[in-house]
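Working notes, beginning with the structure itself.
Note that this complex is displayed minus one protein chain, with the remaining chains in position.
Labels run A and B following the written order; every chain starts at residue 1.
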Amino acid sequence: MSEAISARTSRIGSVVTHAVLTVGAVLMIGPFLWQVLTALKSESEVTNVPPTFLPLEWVWDNFAEVFTSLPFGQQLVNSIIVAAACTIGQLAFCALGAYAFARLEFPGRGLLFALFLSVLMIPKQLLILPQYQIMSWLGLLNTLPALILPGVFSAFGTFLLRQFFMTIPKDLEEAAVLDGAGRFRIFYSVMLPLVKPALAALAVITMMHAWNDLLWPLVVNTDPATMPISAGLTSMQGQFRTNYPVLMAGSFMASIPMIVAYLALQRQFVQGIALSGVKG
Amino acid sequence: MTHVPLHHPTESPPESPPASPPLSRRTVLRALAALPLPMAASAACSSAGPAFNAGGGRARIGYAVWDKDQVPAMQQVVDEFRKDHPDIEITIQLTPFVTYWTRLRTSITGGGAADVFWMNAPNIQKFAKYGTLLPLGARLRTAGETLADHPQNLVRLYQFDGEQYGIPKDFDTISLYYNRELFDKAGIGYPDETWTWQHVVDAAGALRDPAQSVFGYAAPLDRQRALYPAIFQNDGWVLRDSRSGFADEATIGGLRYLTEMIDKGFSPNAMAIADTNERSLMQSGKVAMMTGLPNDANALYKDEKARARTGIAVLPRGRRRATVIHGLANVVNARTPHPDACFEFVRFMANRVTGEIQGRSGTILPSFAGTQQAYLDSRPEFRLQSFIDQVPDATAYPASVNTESWESMQLQVLGLSWVGQGSRPIADSARLLANDMNVVLAKESA
Partner (left out) sequence: MTDLAVRPAAARGTTATSRPRRIDRSAYLFIAPVGIGLGVLYIIPAVTTFVLSFTEWGPFGGNTFNGVSNYVGIFQLETFWTAMGNTLLYALIGLLTLPIAILCAVLLNRKGLRGVAIYRALYFIPFVTLPVASGMVWKWLYNGDFGLINQFLGIFGIPGTYWVSNPATALVAIGIVQVWSQVGYYLIIFIAGVKDIPAEYNEAAELDGATGFRRFWHVTLPLLSPSIFFCSIVNVIATLQIFDLIYVMSQSGVSANPAFNATQSILSLFYQKAFAEGDKGSATALAFLLMLVIGALTYVQFRLQRRWVNYV
């Protein structure tokens, strides 16, 4: 095989590769482009056949309409609060539990850990009705804590962080013990910093799940003022039925925060995925 | 935490059933509520003081509604009411229709439900049967309130087991909306009260323009806007003595008015309407005729182009002239701590002043006779009188205790006959539906 031929096949191969990948990229991103273009058209323009590509008349009002028809701003804030609270809570609680399971010796550890693992097997939808009942007893329906509470406790997060704590050499910890540091000090100042990348990755996955969740918010928070943006959008769909420009404007704005978060924290997202790969 | 407490801050109701309540302030209030009414009423009239609350504070009432457009009018009603009752505070709680019922049911179970709320026909009997609503009959009689100024079939809709539970606030019938421009272009005269279904079919055929993807008529799978009026026009029936009317030939004939429109290609089928509903199609000029509620005028009116070309007429005549009448009612939560204050409020809303405020707002057709003029004047370009003209010919919206369960069947079973050529014959679907519906109805009366 001569060098020239090899170089040519590789060049052709590279062109073909780019072609395939570009078609793929268009398929992945195209819908968003169309979403934005539709959001800027009038309701009658989107029923033009054949369709116009660029809006004939740029209707920015569709975006304003989203805010007047829904407490959209409030719902965005709700989503941000819920995502942040779930993330912080889950990191804190899971890290504490994970550390104990990984490093401390105590009666009943095996049994408790098995219980935790069994929670991993339960699909969360199974729990919706009783969880809903609990929220109702606590008087938390239509409040943000109802959205946050179940997301704060995670068997998966505990399991994941435990695996990481277990990889940390014991010497580091023992040195701290010799220095006379208390358990919590050791956990907080020695161990926690060592699993930072895992924490960041878990944070990103948790945040995304909290942001995207639909079924639970639909069930517990039926009051628009306390809905997160996911549930709010579906109620907007109920309201506008087939007014696609307004629906597109709303759905576009609702997906922006997470996409921005992803673009800013790409590495953590990718690690989060790789980590949940470890789960299996 | 930025939790927005929309509920009025009463403590949550006791978990125990009303049968054996713990001795609490609530019990005392309930006992007070049972006092001879004239006393309570006269007390209410004589003093603007703490008549409604034994504790001496103000009565705080939550009023749950689902239509955002009507909130300003409702607030005006509240303000008007409070002029005479400054001791009663009323907070309007808006929940969109999609989640309204879930929220209401769960808040009645779990606590924190509104004291007064909107009710509709499909839900009234279930709510009444389970004792969640305050019976109003005795109070109405004592107050000398006869509700004679509201359409009587509407008043009866809110009775259960001989007891009145709701007081109508508004009503709707169905009228024919049409696109004048398309009629002019086709050289066809506008629909009017002389039209029969045959006129509609002929016009729809002439108006159909596949090149412009314009349909002559829209026959959606929508029970209130399309199915029920058509059924009643053909002397059919939906529900009688806990039996389904869908197997009746007259009912099937009524449905056939609609499916034939689809089979002939004059109307978009159910798939097309699920993608883009007939009201959007009407607004963008893709449909020449559709049947709709008074509220459907709102969007058409807001759109200037649509406003200029939209006409409204009474429904065409089938075997007879018919439409369906429905309306919302105000009901009182059985577990409210302020039953007297709530009753005063719903009673106020049964009267002329409320009717006039609603009418003036142009958002809803009030049910109080003679208060509709303001509504008609709010949109002079549209002939909204059509909705009122049809009241004498209207049949009440059919409902039972478990209305929702057989209503959801209708759409699923009939859907297969709504897809145009090659779909299941409507007679087959209707008979299947009748069977399924009878199973539910039998369980209900058992």
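Going forward, a residue touches a chain if its C-beta (ideal position, glycine included) is under 8 Å from a C-beta of that chain, and two chains touch if they have at least 3 such contacts.
Everything numeric in this text was worked out from a predicted model, so none of it was measured.
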For the chain not shown, touching visible partners are A, B
Of A:Val66, A:Ala102 or A:Leu192, the residue that touches the missing chain is A:Ala102
Touch rule applied to subunit A and the missing chain gives residues 13-14, 17-18, 20-21, 24-25, 27-29, 31-32, 34-35, 38, 46-51, 92-94, 96-97, 99-102, 104-107, 109, 112, 115-116, 118-119, 121-123, 125-131, 133-134, 149-150, 152-155, 158, 163-164, 166-167, 170, 183-184, 187, 194-198, 201, 208, 211-212, 214-215, 218-219, 229-230, 233-234, 237-242, 244, 247-248, 251-252, 254-255, 258-259, 261-263, 266-267, 269-271, 273-278, 280
Note that subunit B touches the absent chain at residues 98, 102, 105, 108-110, 126, 130, 132, 213, 220-222, 270-277, 286, 404-405, 408, 411-412, 415-416, 418-419
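Assume only the chains that are shown with their structure count from here on.
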Dist(centroid_CA(subunit A), centroid_CA(subunit B)) in Å evaluates to 40
Per the touch rule above, subunit B residues touching subunit A in the complex are 1-4, 6-7, 12, 68, 93-100, 102-103, 106-107, 109-112, 213, 275-277, 279-281, 283-286, 303, 305
Within the complex, subunit B is touched by subunit A residues 43-44, 47, 49, 69, 74, 77-78, 81, 132, 136-137, 139, 141-145, 218-219, 222-226, 234-235, 238-239, 241-243
